[in-house]
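The other protein chains are all here in position, but one chain of the complex has been omitted.
Going by the order they are written in, the chains are A and B; count residues from 1 in each one.
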Amino acid sequence: MPREAELSNIERTFILEALAQNIRLDGRARDDFRNLDVSFGDDYGACAVQLGKTKVNTRISAEVTKPFEERKFDGIFTITTELSPLASPAFETGRQTEQEVIVSRILEKAIRRSNAIDTESLCIIAGAKCWSIRADVHVLDYDGGLVDASCISIIAALQHFRRPDVSIDGENVTIYSLAEREPVPLSLMHHPICITFSFYHGGETVLLDATLHEEQARDGEMIVTMNRHGELCQIAKLGGVSVDALILLGCMNMTVTKVKDITELISTKLREDATHRDVGGLIAELSAQNDR
Amino acid sequence: MGISILPPSDSDDDLGSGSPGSPSPSPHDSSSDTSMPDAASTSSSRRPGAGKRPKLSSSQRRRNRILVPGETITDEAQWMRGHGTFSAAAPSSSHASASAGATITATLPGPLHTTNKLLSITPLRSRYHPSIGDLVLGRIVSVDRARWRVDIAAPLLAQLPLSSINLPGGVLRRRTTADELQMRTYFQEGDLLVAEVQGVGNSDGVATLHTRSLRYGKLRNGVFVRVMGEGRGVGVVRGRRQVFTVATVAGSGSGSGSGEVDVALGVNGYCWVSRHVDPEADALEKEKAGKAKMAGAGSRVGMSISNLDELVSNEIYSSQNDEIDYRTRKEIARLCTCITLLADAALKIDEDTVIKAYSAAVEAEMEMMVDEDDEDAVAAAAAAGVDRKSELKKRIVQAVVGGG
């Protein structure tokens, strides 16, 4: 079984001592995110997120299927995460590692269970036909912050995605191709964003967006998911070092501002992409005038 | 000042009289401790005056009080922390807690022991922690290169180096690769053995065993019993004699077999009850048989003292059980039950208690014996089967407790 190369003792001590002096290896402040870049592909629903050296690609796809028997009025939304050996030699195809289970479980709780997608809107004919939306998350490069980056990429991709329009005529369902009718965006209830906090020095030092090395040296972590309205979607402090409750509450408050920043960044990027796509539209004409 | 380890009930008295170095050795201290019911009240009233150990004097000093992990023992600086305790001064926050004083908290459940100024807790129950000189029983788990790995119920497997066993024939020589290749002829996986702890690793506490004595080695002709080990007051206690022979009732009867049973109590809680083996008598018997055989084959082999030695030694790695007659087997079973019964009753297990329990069991059985011919009595005994068992148990426990 391949495993991540363990941090050497000297590296660990160095990271911890530097942190004690309030210095991070890459010179960031404790509550700084790494450089976050969100870009979209040519197709709808393809999104690449780069967080420092971590790269995550998400692809949304939609197909028409039969809804689950016990949930006749709901569409289906699934998230699959794939940690392939492409990202890190520690990842293996096939067998799910504990880390992979936790990542997918947290994304599931953060996005699916918090009802980010209005699954009822995915229903076409109750009990017979519905949309099944699938988010495939591929980690291309791994340098820590997996949950944060994956969550951002799924949320951005969901906002970017357009599903084909359908019309219902009695029992007949017509699905229009992208050329025939303008595809419709998904109906999202809110945009949850995950923020991971890493704890050091027995919970006294808190870091945001740890790199892989920092992750390996940490004593514990907490993943908080929130949307920009300040609604908590989930908290996951799965063991690890015990931390003062007040510090944890401080983390929650810090999350509020961070989530706002990230949501803002995603919508800026989405607007840019929309402008870019709208060649030949009204906006393109306006810009042509400006050029003159 | 010598260090003395005292049982928990005496710990308080020891503090009053046994630490002349302390600032105010009040003579009142030791005398008031004898009256236990009002100990709490006297101690609390004494607190301002004595000033020697305010925290320890109130609730913790109560007789045999069980401490729970996380419970504060004391926050006075004069005490030293021992096994089962923990000082709050964590490495990361040592500067912060320096002002708060070194609070000593318990990390194990159990009564507090005070040895002069050293505070320690012996847990109610824990795995066996090997220490040098312990007689232990073990089970071979694997055969490695030039050593065996032995399960002795400790956190880690013990090791038995090839160089620490007696070779058959009593030869003393360097162990060669040829010996390494035939290690399985001495001990195989699953074999039971009795050995002594020769050393304990400094860093990890791995025990190294040796069997370099005729008393140690492979076990056979008996039954394995597992109880709780390491003298915590319960289970097997480190005692003067861990291996002893019990003269059972089997011997008094027909005379087939000596009727003696060997009991080996390992400090780790593993015990072995087996037919008594008298090495010399046994060897002579074997020799006779061997001679007869050889005579039958028509060869002439001289018998010498060295030859005898060899025969004895070859026997020690045999895995073949000898014939054991029914009566001895019954007594072996009775002894095994006595040992488990002692463990269940949370009594200590040593030579004394085992023999007491055994004789009580025999006696009780004699008394309760039912005349097999009397059908009514047999039926009544069958009906009262459970009662009889518990009655038997009660008697045995009483005999041991009362005597001790």
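The rule is short, and it goes like this: contacts are C-beta pairs under 8 Å (C-beta built on N, C-alpha and C of every residue); 3 or more make two chains touch, one makes a residue touch a chain.
Throughout what follows, contacts and distances are computed from a predicted model.
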Looking at UniProt, which of "DNA primase", "COMM domain-containing protein 8", "Ribosomal RNA-processing protein 41" or "General transcription and DNA repair factor IIH" names the chain we cannot see?
"Ribosomal RNA-processing protein 41"
The listed residue (A:L16, A:L86, A:L140 or A:L248) that touches the chain absent from the view is A:L248
Just the residue numbers, please: which parts of chain A touch the chain that's not shown?
3, 6, 98, 101-102, 104-105, 108-109, 113-115, 203, 219-220, 222, 226, 229-246, 248-249, 252-253, 256
Of the residues in chain B, which ones touch the absent chain?
64-66, 68-72, 75, 84, 86, 88, 90, 93, 97, 100, 103, 105, 107-111, 123-127, 155-157, 203-205, 228, 233-234, 345-348
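Following the convention adopted for this analysis, only the chains that are shown with their structure count from here on.
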Geometric centre distance via CA averages, chain B-chain A, whole Å
59
